[in-house]
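One structure is given here, and the rest of the page talks about it.
Missing here: one protein chain of the complex. Every other protein chain is in place.
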Amino acid sequence: MSAQSTVEKSSPSDVPPNTITASAIRTTERAYKARGVQLFWRAMWARAYPRLIGTRREISWMVSETLLPLLGTSAYVYVYKATGAPPEFTGFAVLGGVATAFWLNVLWSMASQLYWDKDGGNLEIYVISPAPMTSVLMGMAVGGIVMASVRGFSILIICSLLFQVSYSITSLPLLLLIFFFTMAALYGMGMMMASIYLAAGREAWHMSNLLQEPIYLASGMYFPVRALGALVATLASAIPLTLGLDAVRQIIFGNLTVGWLPPETELLLLIGLSVVFLYAAHWSLVKLEDIGRREGRLIERRK
Amino acid sequence: MAVQAAHAIQTTGVGRVYKIRGPKKKSDAKELIALKDVNLEVPYGELFGLLGPNGAGKTTLIKILCTLLLPTSGTALVDGVNVATHPQEARRRISMVSGGETSGFGLLTVEENLWMFARLYGMDNKVVRDRLNEMMEIVGIADRRRTKISDLSTGLRQKMNFVRGFLTDPTVVFLDEPTLGLDVTAAREVRSFVRQWMTDHPDRTVLLTTHYMAEADDLCDRLAIIDKGQLLTVDTPENLKKRLQQSAIFNLRVQPVGDKPRDGARIENVPGVQNAVFHDGTEFTEINLSLERDDALPGVLAHLSARGSSLIALEKREPSLEDVFISLVGRRLDQDTTELSKVELEA
Partner (left out) sequence: MAVFQPLLDAPIVRRSNSLRSFLTGAWLGWQIESNWAKPGLFAIYAIARPIASSLILVIMYNVITNGATGEPLFAYIFLGNALYILVNNVVSGISWAVIDDREHYRVAKQLHTAPISYYAYLVGRGAARMMIGAISVIITVVFGLIAFQLPIHFGQVDWGLFAVGMVFGLAAMAGLGTIIAAMTMQLPQNFWFIGEGIGGALYVFTGAIFPIDVLPTALQWIGFLFPITYWLEAMRRALLGDTAARFPTLAGFSDAQLIGILAVMAAVLVVGSYLFYRWSLYLAKENGRLDMETSY
């Protein structure tokens, strides 16, 4: 198969034959493309953009991601009322509803997202681009956190007004730190799950379904996690929501007797989980991209 | 002037084997050879075509070159970069547009989608906007820049995909059946765009896969014919057709051909017949015939008569790429064996 040949270009205009060799080519000017951190940053915000703009442009989330969790939260609030629970348990249920918004976002907009992207044809474009996949997932996470925060805080405000929940925050800086590292760990977990889901193929949707109620249970979303017993609570502490929710409850309701661990301890654990999950996310992405390229999974479309 | 590699695309002994998951019987194949010992050199500035039926391995090869798939054997270089060992570096220099692509986010506008994908390549905002404006004008979608892509027709969507593929200023562009599903006008516009881009960027390279003969004939400087994972030949369309000019090419339309003669004689055994491909219909049979010389035709007609058929129509024509394909592969392009789609791939 010869390298060079004299070619005639088929063109509407009369282009004279060119003999194309490497040395004779007039190289046209190339557009600048960033590398390293700059590329990561640009790619991250590019991927976050659809989610950020979606919050403003596609307002059906007000019903699907606020009203639905609100209904679920209300149901649990009334269960507590039916059992004669103290008023702070209403607040527990409300916080559980807020946490639901974040967990559902992690499950359906993070973990399953690469699978949907493969289905829709976007995954190939991400992979072919020079942007590291971690930056794409980070962008999804950033956008997801914004999306989920809008929804979560809408639920918090509406339910707090509806059910007249009162809060007394014992330490605002601690609360903000807890929130930040819960999000970091949670979305790091979501990024890690995205890689796993990519390998799982069509099971992705089923796995997301499977991980809804069991996680609500294990993480004590609607009740103090210590009610599950020490062993289960310890295991459940691997889920960032478990520690985050427990710490937030203790800080904003000021009742330490129903807490699992002291909030400061839970903060340290969350910082550790953030590091672990973010590293695991990066590692699993690299590993699974390699497996995907080796076995052709990046290009298969199974329904 | 930047130093360039010797070739824009170079493959040496590239092979790709898929393991088949859970074969049902012991006799079933455990592996599928999608590509076998592919050696290819594409210089800069060339619009190179890969022509072959469905399942021939065209998409597999392009996926390897685009870093979506690893070869099982051999090496593949794009702009001098090994796509297997340095995929990130290779990705800075390439882009791909596929036919029937549905990528993008429906709630974003055309402009927003294109900006987003360009930023994945690390391009400056200003550069992106300038190039976007220019390319949307060229392609003819500037008036739809603020339309959500979920509201676009197939043709406009594909034009947008083209802009995406060329917006990032790639050195090598891979076009995988780019006009699939487009109407005649849209397909023509897309081809015209590609041609013009090549003219404006003589140091860039396009690798195009297609199973449309006319498209390959019209666009490609050189093309390779691929079948069952192997490159059968590589040359310019003109040279490929010239190989058959010594032959006489006929299209026959005959009444449905009856049973084979008892002595088992086949039409290929008739003196002077180089190749014959049958296409059976309910009312007639079409035969693409390649003869060494014109005077072999009566023998063919006699053979058909002995089989109970008679001539309905006869046409002599110049060799086309399809004839080249038939002479190499022994069947028409639409008589493919879609092996890749028949077996379950190891995932």
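Miscellaneous remarks
The first chain written gets the first letter, and so on, giving A and B; residue counts start at 1 in each chain.
Keep in mind that, in the parts below, contacts are C-beta pairs under 8 Å (C-beta built on N, C-alpha and C of every residue); 3 or more make two chains touch, one makes a residue touch a chain.
These figures come from a predicted structure and were not determined experimentally.
Of the listed residues B:6, B:20 or B:107, the one in contact with the hidden chain in the full complex is B:107. Among A:40, A:76 or A:126, only A:76 touches the chain left out of the display. Only one of A:223, A:253 or A:277 touches the absent chain when the whole complex is considered: A:223. Considering the full assembly, A:89 is the residue among A:89, A:181 or A:253 that touches the omitted chain. Touch with the chain that is not drawn comes from one residue among A:55, A:171 or A:212, which is A:212. Interface residues of chain A facing the missing partner chain: 58, 60, 63-64, 67-68, 71-72, 74-76, 78-85, 89, 120, 201-203, 206-207, 209-210, 212-214, 216-217, 221-224, 227-228, 303.
Basically, only the chains that are shown with their structure count from here on.
The residues of chain A lying in touch with chain B in their complex are 1-5, 7-13, 15, 18, 20-22, 25-28, 30-35, 38-39, 42-43, 45-47, 49-50, 53-54, 57-58, 120-122, 124-132, 136, 201, 293-300, 302.
Across the complex, chain B meets chain A through its residues 1-2, 4-7, 18, 39-41, 43-47, 63, 66-70, 87-89, 91-92, 94-96, 98, 101-105, 107-108, 112, 115-117, 119-124, 127, 131, 164, 168-169, 192, 195, 198-204, 218-219, 221-222, 224, 231, 234, 236, 238, 345-347.
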